[in-house]
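Every protein chain of the complex appears in place save one, which is left out.
Which chain is which? They are A, B and C, in the order written, and residues in each are numbered from 1.
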Amino acid sequence: MSVSLMVKIGNLTLKNPVTVASGTFGYGEEFSEYFDISQLGAITVKSLTLKPRLGNPPPRIVETPAGMLNAIGLQNVGIEKYLKEKLPFLRDKGCTIIANIYGTNLEEYQLLAEMLEKENGADAIEVNLSCPNVHDPRFRNKCPLIAQSPEWVGRYTASVREKTSLPLIIKLSPNVTDIIEPAISAEKSGADAVSLVNTFLGMSIDIRTRRPKLKNIVGGLSGPCIRPIALRMVWEVSKAVNIPVIGMGGICNPEDAIEFLIAGAKVVAVGSYVFRDPYAPIRVLKGIEQYCIEHGAKDVNEIVGSLVIQ
Amino acid sequence: MSVSLMVKIGNLTLKNPVTVASGTFGYGEEFSEYFDISQLGAITVKSLTLKPRLGNPPPRIVETPAGMLNAIGLQNVGIEKYLKEKLPFLRDKGCTIIANIYGTNLEEYQLLAEMLEKENGADAIEVNLSCPNVHDPRFRNKCPLIAQSPEWVGRYTASVREKTSLPLIIKLSPNVTDIIEPAISAEKSGADAVSLVNTFLGMSIDIRTRRPKLKNIVGGLSGPCIRPIALRMVWEVSKAVNIPVIGMGGICNPEDAIEFLIAGAKVVAVGSYVFRDPYAPIRVLKGIEQYCIEHGAKDVNEIVGSLVIQ
Amino acid sequence: MKLFDCVVTSHTEVAPEHFRLVLKNKELAEVSQPGQFVMIEVTETWDPFLRRPMSIERMFSDSISILYKVVGKGTKLLSSIRVGEKISVQGPLGNSFPIDLDFKDFFIVGGGIGIAPFPGLAEKIIRIRGGNLHVIIGAKTHSQVLCERDFREMGCRVYVVTEDGSAGEKGLVTDVLDKLKVEVHSVVYACGPIQMIKKVHQICEERNWICYASLEAEMACGIGVCLGCVVPVKYEIENEMMARVCKEGPIFDTRVIQWEKI
Partner (left out) sequence: MKLFDCVVTSHTEVAPEHFRLVLKNKELAEVSQPGQFVMIEVTETWDPFLRRPMSIERMFSDSISILYKVVGKGTKLLSSIRVGEKISVQGPLGNSFPIDLDFKDFFIVGGGIGIAPFPGLAEKIIRIRGGNLHVIIGAKTHSQVLCERDFREMGCRVYVVTEDGSAGEKGLVTDVLDKLKVEVHSVVYACGPIQMIKKVHQICEERNWICYASLEAEMACGIGVCLGCVVPVKYEIENEMMARVCKEGPIFDTRVIQWEKI
């Protein structure tokens, strides 16, 4: 039996529903030494900013039970170097590219989207409104992340939407009371998809020195530890919106990914776990196909949102 | 060197800063077979409701990476049976008792507080505004938990405050955008302390049957997996309020508990981990004392909030 | 009811993916009763987070044995423990099999790894009653037939049944039970998949026999505090109630179970 694994985000067709989480796969070069990265439905690159960023001072990483905290702080080469040095590699390989962008204000997001479209720098744009490691001072007081305010999510989505016709994915933060509101707000403002979850704000303390283990004090929690919460949020959002959901948060194995598909995610992203197993995205892809075959699904879309209740 | 471990919550003095998390220690009887439970600073009992409750249908528990989901649904004997059958045991042992209460409306909370005070049923009251497994249908739409609305937290705190002079602890939910707001709201409305965190709403799916593993679909995530987030929230709240914070979420070892103390918790509670190691609360207590000795602290309060930044 | 550091004195693969673990601790062995279980810590790390419940298979003078099947990551970790190592064991927990001396015939029905709690029970019944013990061992295939020799050596009447017919009769344990037309006041002890237990219960209902089943449930604490392991029961007194498999059970008279809710 052959299985159709194709899924759509806006007018973009991915050959399968497996991508990687931004910031865990660099720009794909390193992983090319492990496998043919064009096999994946899409490659999501590390957040890009207008100017190169140095990120936060080290230590930037702490391991935690079944997960890790990171406070990289969006160290990246900047959009120009990406277009010049990173993009050609990904295009040569024939990858479908989701470019993740981060701006310190609305105009920067717009500019990034315009540049990407103009230079054919991406097949879809993921707008990171939810990085917990770079607080926008303007909102730090009550609402440090754009994604924590449904209103701001709407405003940012609409503004970027104006500037690009590329499929637009809004990346949401799990650090909210209600994950449905920002998702609906993104949908209403023209997003073609939402992706969730970004990391949970967490902390760890060295009891010997009584200092935070991360120089940045707090960082973003990722890995299998957050999976049950991420899965619940993906389920809630999938029921509430009509655009595709890209699900992530602790996916390690095909089984984990299939949970997200059943909960309603149309696409799944493997994140931190690629640090441990660089082949994980391929294993997940193979496992999903296998599951479809074993469960008599001719199209992976039959699995999406197939949760049985009662 | 002798160390003073005494801490105060309102006008109540606990002989040490270690308690257990509501719902993980029953009413203390079972653990008495393992150790003298009166050694702990306080015993926090399972949530009490006006009428006995049957709880949710099984399965109620799923293990997750470094943690577990539960959807017990507040099965408990009810306040009357507690007062008649459970309380005498705890009083006989000489325990300091924190009675955790749950009501389906404001009046029930008030009644429970009155009954507890009248019958000498507790030395402090913990108001559970944050159980994720029993949705109050009135608020289900936007805000299923009282603790998710700072305004409601204020209203409930003030109403219970009216009815009791016992130290009043408000138990907060981590399923919020900003944990500081409900904490401040509780403080302003007369709470003597806040306790955090209750569990994170999560989910798990059996991919073979495509059904949720919990009959209740969603459940509360607890255990070491949530510790980094819980710790961050305790740190944020401790800086923002002037009342004591009772910290919990994944505490297993003395080291974990000390992290919470350093972050600002005056009291720590051992939760799910007692399922694995019934002696954990005692080990945590001994370890905290040892840490004070090794770090030259004559009083555990010197450790509380001693986080060094920069 | 305590926590013991037990030394592993033997650990053998008795069938593919099935192991017998002998755990040495005199105190634990002396107080354990057939039907009770232990909660075993399978790792020092936080994944898996919870202990694993395992029936006590047999009690010896200074040790107990458990018989287990590798089904997931906890049992996989357990299977790599070596003789001489220490392991944290909580128990004995739960109630035990009632042995009513009024009964003439005793039946043990074990489906798959469900046979685990029965060698110790058989020993006790034979000690007390001398015989009249029938043991029906069910398995998928011949290599997974467990404890057959143990029961025969004790002098039980053993019936083997496999799903593929590769050993004993072909079929299910309940087929065998159904055919045994022993028209006397008897008791059946059952353990295995819940649907098997339900079927055994129905057969017993028809014949007016008593059935004591060892139930399973997802357990967090094993000592009655988390309320995670409940099963809906109907008692005379209360209309409906949730019984804790770890405390009121794991052994239940199957008539008290609200089968329609399972």
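Note that in this section contacts are C-beta pairs under 8 Å (C-beta built on N, C-alpha and C of every residue); 3 or more make two chains touch, one makes a residue touch a chain.
Please read these numbers as outputs of a predicted model, since none were measured by experiment.
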| item | value |
| --- | --- |
| Residue of B:Leu5, B:Leu50 or B:Ala66 touching the missing chain in the full complex | B:Ala66 |
| Residue touching the undisplayed chain, where the options are C:Asp47, C:Asp105 or C:Glu218 | C:Asp47 |
| Residue among A:Pro224, A:Gly249 or A:Gly264 touching the omitted chain | A:Pro224 |
| Interface with the unshown chain - residue positions in chain C | 43-48, 73, 76-77 |
| Footprint left on chain B by the chain that the document does not show | 65-66, 224 |
| Chain A residues touching the omitted chain (full complex) | 23-26, 30-31, 33-34, 46, 54-55, 57-68, 70, 72, 75, 223-225, 252, 272, 274-279 |
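In this section, only the chains that are shown with their structure count from here on.
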| item | value |
| --- | --- |
| Chain pair bearing the highest count of C-beta contacts | A-B |
| By mean Cα position, the chain sitting nearest the middle | B |
| Most distant chain from chain A, judged by the mean position of its C-alpha atoms | C |
| Inter-centroid spacing, chain B versus chain A (mean Cα positions, whole Å) | 34 |
| Length of the line joining the C-alpha centres of chain B and chain C, rounded to whole Å | 36 |
| Inter-chain centre distance, chain A versus chain C - centres from mean C-alpha coordinates, in Å | 47 |
| Of all residues in chain B, the ones touching two or more other chains | 64-67, 223-225 |
| Shared interface positions of chain C, touching two or more other chains | 46-47 |
